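With one protein chain withheld, the remaining protein chains of the complex are depicted in position.
Right after this comes subunit A.
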Amino acid sequence: MSGPSLMDSLFQPSLEDLIKGLRQQLIGEQAFISKSLEEIRKEIKSTDLSTKSTALLKLSYLSNLHFQDMSFAAFPALEVLSSPRFSHKKIAYHAISLSFHDSTPVLLLITNHLRKDLNSTNEFEVSLSLQCLSRIANVDLARDLTPEVFALLSSNKFYVRKRAVAVVLRVFEKYPDSVRVCFKRLVENLENSDPQVLSAVVGVFSELACKDPRSYLPLAPEFYKILVDSKNNWISIKVLKIFSKLAPLEPRLAKRVVEPICDLMRNTGAKSLLFECIRTVVTSLSENESAVRLAVGKVREFLEDEDPNLKYLGLQALRIVAEKHLWAVSENKEVVIKSLSDADPNIKIESLRLVMAMVSEHNVSEISRVLVNYAIKSDPVFCNEILGSILSTCSRNLYEIIVDFDWYVSLLGEMSRIAHCQMGDEIENQLIDIGLRVKDVRPELVRVARDLLIDPALLGNSFLHGVLSGAAWASGEYVEFSRNPLELMEALLQPRTSLLPPPIRAIYIQAAFKVLVFCLHTCFMRGKSIAPSASLDNLPAGVSASASYESFDDFSVENGADVAVVHGQTCASAPITKESIVNILNMVELALGPLLGSHDVEVQERARNLLGFVDLTKPEILNSSIHEKRDSEGKRVESSKIIKLMHDAFSKELGPVSLSAQGKVSLPDGLVLKENLGDLEMICGDIEPPSSNSFSFGSPYEEEKDGLSFSNLQIRDDNEQSNESTSLLAAHRKRHGLYYLSSGKSEMISNDYPPASDHTLQGDINDNADDLVKLTAESLIPKRKPKHGKPRPVVVKLDEVDEKPVAMKQPESRDDSLSGAVRDVLFGSEDIPPTSSQSNLSNSSKRKGKEKQHTDPHTESKVSAVGDGNSSSRRRKDRSQGKERRHRSPRKKNDEERKDADQKEKKKSSGGRHKSRQRAEEPLKVPAQTPVIPDFLL
């Protein structure tokens, strides 16, 4: 046995050898590592602890920096831990805190080692053990070692005590019942004179207060004292953090702490402390005008500083202020706008957020203009950041800040033309969504869509395909607002559409179908007395696809009247003649003929539909043009019937679909929804799911043809009945006055645009920044006067859409029980009913005494923590009796009441622990009615 051990010890490569070897290896890093791991696996089995510990050290090196698995060394690590030598222990603790986690199987075996070292006389061993506990503590470890940690909380070696204090936080988290044991001592340490211990305690409380600030209100006097007295910046920062959590809960406390915080802000030289003061004021004391003014003044200093860190933090602070005090932002708007062209992307994004925070319905167009100008000049990443934030801000809450939708739609068009734009899908969604929801914007929408469709250059940019599909859909659906449908037709059928992916191509074809039907209809019905709407009912049922539309009759008539008036205009600007119709029909055949052989079913089907329609109507149109009216009168009626039918089918309005629409559909007989479709997965595994697009907007294309989705229609019906009658009349009147005016305006805007290719250099941007600052100088201030003479158009809303199903986030039970335990200790426990004055007498009188003579720290500390001697004596008893105490609860009766609440907490812990946790929850309700904050502060 001694032989190999000797050889091992003598020739074992040390950590240094390993590192050197790793740096000089010739066989490749991975190969060298696996070779070393082989060695380590052997060495770690050695009986010699020195060999073992060196192996362990090497292994932790490899695990830590080269991410090798070291779970196999869990038990050897424990063996090394049992060594009496400090050097071994140190290596073992390091390895353990590195690799152990809650599911490490040997975790249970470590308890006694830790306990032994926690009780060691060597302070360094204690410290190692505490470090390790802070990292690996789980419920069992925390429970079993609570007494040791408790003892260390009053250790006379500050080196140990401050660590014990820091570890207590972990113990509390893992095992809330330890609060009952340790809390008082923890609070006593708030009086400690040693700054390190004090810093540790305050650190623990600032973490605790993050989770449940209300429980720590009673300790406010102690914190206040520290805030006023502390000369240590580390401590002040932590105390400020605590107050930023406590102050919002108790207005009187807020009033009290404002002064000292402002003093700190004025006098401190440390930027970190200054920043913490600023943040505390802007987050928690924003009611206090003068403090906020002071803080904003300091923020301005930050913003004007050379240091990018301070600038960044200044912008952040400003963003917090902006929620309540917009003036602070407008005071600093120049810096904010300039920061949009900062060299640092983080600062740029921060200033962008700040700008977006300023957006309101009064300035949205000015801000968007400035931002779009920036986007044109920025790098692609930031450009899309800007566009994304414009889109999300403007669409927030169903476009609540948009008044002028014409402007917004043309902005969408502009944005999609920006060279770096990659937000195509979002723009597509908004184009369609606005089209569906806002009736008044449709003429402008069609105009914007036409401008997009007609530009062959856009077809080459794959990021814009989404936008184009949205535009194609809008122009097909709302073609009656188009000034020149023939032009639209050409745009939809242009040869470069072959660059589009098949699904979008299918949308194009369908849009072309709608435009064609519209053209034919306009052409044939013009000048003739249009057949009464009754014709719809006369049609043979076989041809009619509109059985499901009957409920719409009254609406469609109204809409038809609408359209008829629009015709007057469209035909004036671009008369649709027989020849042009024939041209179009030829063009359709030419463009779509090849698509009959398309590999994509969707494209093929749509093309076939359209061509079929052309085949049906074309001969008659040609005939009629040759033989004039009389000959084929009978036939023409038939063909115009078909056209009329198709037109009617297409002129049904599509509405937005509620998120919960599916829920309104009654379940058809014989449909089993709960059936397990697991088997299908195997079959369909490799088939791509359909694009979500077809679900989101009630899939207009399918509906019109087969009329199957009656569910959608029903819902639409409901929704339209409500607002249709009221808005239709007004909408109709408005539409015409607006028509020419708006288009002229937005054309002007697009003219003064710098071309996308004209990229200005970085230096240029900075020059421009000044101009832009001037340009936006007034625009960032919210204006009071209404800009637009016309009222905001109706935006169709569905009641359910707004209510997002927000899952109520249940606070973790562990946190609950932790704060419950803290309350239990702090507010005195329930053997004193909080309302009864007699039993509370000693408690309250002591508090009052303390309030008056708070100069005496000793009495204060005794009183403040628990209040009554009874509980502290109980605690001492508890400590001596160890775990037994939990079973001897003096409040059995309460346990009975709490039985049902206990049902929820299914923890596989012992009955004793259950009971104590019940107790922990109990006082949650009790202190709610009792204002516990001492008057000292108020």
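Note that in this section a contact is a pair of C-beta atoms (placed from the backbone, for glycine too) under 8 Å apart; a residue touches a chain by one contact, two chains touch by 3 or more; residues count from 1.
Basically, contacts and distances are computed from a predicted model.
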item: Per UniProt record, name of the chain withheld from view ["ORM1-like protein 3 isoform X2", "SKP1 component dimerisation domain-containing protein", "AP complex subunit sigma" or "Auxin-responsive protein"]; value: "AP complex subunit sigma"
item: From A:Ile96, A:Ala166, A:Leu190 or A:Leu352, residue that would touch the chain that is not displayed; value: A:Ala166
item: Option touching the unshown chain, where A:Asp69, A:Glu259, A:Glu304 or A:Glu400 are the choices; value: A:Asp69
item: Options A:Lys35, A:Arg85 or A:Lys664, residue touching the unrepresented chain; value: A:Arg85
item: Absent-chain contact - pick from A:Gln30, A:Ser272 or A:Gln662; value: A:Ser272
item: Option from A:Asp344, A:Asp379 or A:Asp615 whose C-beta touches the chain left out; value: A:Asp344
item: Sites on subunit A contacted by the missing partner chain, in the whole complex; value: 2-3, 5-6, 9-10, 15-16, 19, 23, 50, 57, 60-61, 63-65, 67, 69, 85-87, 90-91, 94, 101-102, 124, 130-131, 134-135, 159, 162-163, 166-167, 169-170, 196, 199-200, 203-204, 207, 210, 234, 237, 241, 271-272, 275-276, 279, 308-309, 311-313, 343-344, 346-347
